[in-house]
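The structure under discussion appears below in the form of structure tokens.
Yeah, one chain of the complex is gone here, protein chain that is, but the others are all in their spots.
Let's turn to subunit A:
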């Protein structure tokens, strides 16, 4: 089952080429992994402008560090760690208690492409409510893990400093909590 949009096999191919100096491969890695890093930076509480700067800085730093990075999984971990560190170094005031942003109306709803998303409208609302009910650390973990491919789960959990709630070969505490909410009260219409 390969629902995640970040194709790990593709990242692995690009990783080897980019390390050898292939700039087109590096450009494609930027497209594949920047959405993840954006969420990492925003989850650190930065405003949009600082988050964009931090993500860019992370990629610039990668140019000099590529030789030290041994595998595609290590690359994901390295990028997450540097993004978090750069976010911290901005010294910006960060909101500690952050309410979940309001879920916008799906823009594509009016367009003739209802198959685009994986969720129906009622599922969106229920899933977002369930995410809102999670403890903050679980919400952060799932937010980031949702943007990586399965082979990276364990590494990502470790880099986020929460191996115990993490997802790996097993579901882990956070995802189990999310499921528990959605499957309770006979609301389990997910398959």
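Simple rule for what comes next: a residue touches a chain if its C-beta (ideal position, glycine included) is under 8 Å from a C-beta of that chain, and two chains touch if they have at least 3 such contacts; residues count from 1.
To be clear about the criterion, contacts and distances are computed from a predicted model.
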* Consult the UniProt record of the chain that does not appear here and report its protein name from "Carboxypeptidase regulatory-like domain-containing protein", "Radical SAM/Cys-rich domain protein", "Quinol-cytochrome c reductase iron-sulfur subunit" or "Copper-transporting ATPase". => "Carboxypeptidase regulatory-like domain-containing protein"
* To do: List the residues of subunit A that touch the chain left out of this view.
  => 1-5, 23, 26-27, 30-31, 34-35, 38-39, 42, 47-49, 52-53, 55-57, 59-64, 66, 86, 89-90, 100-104, 106-107, 117-119, 123-124, 127-128, 131, 142-143, 145-147, 150, 167, 169-173, 175-180, 182, 190-191
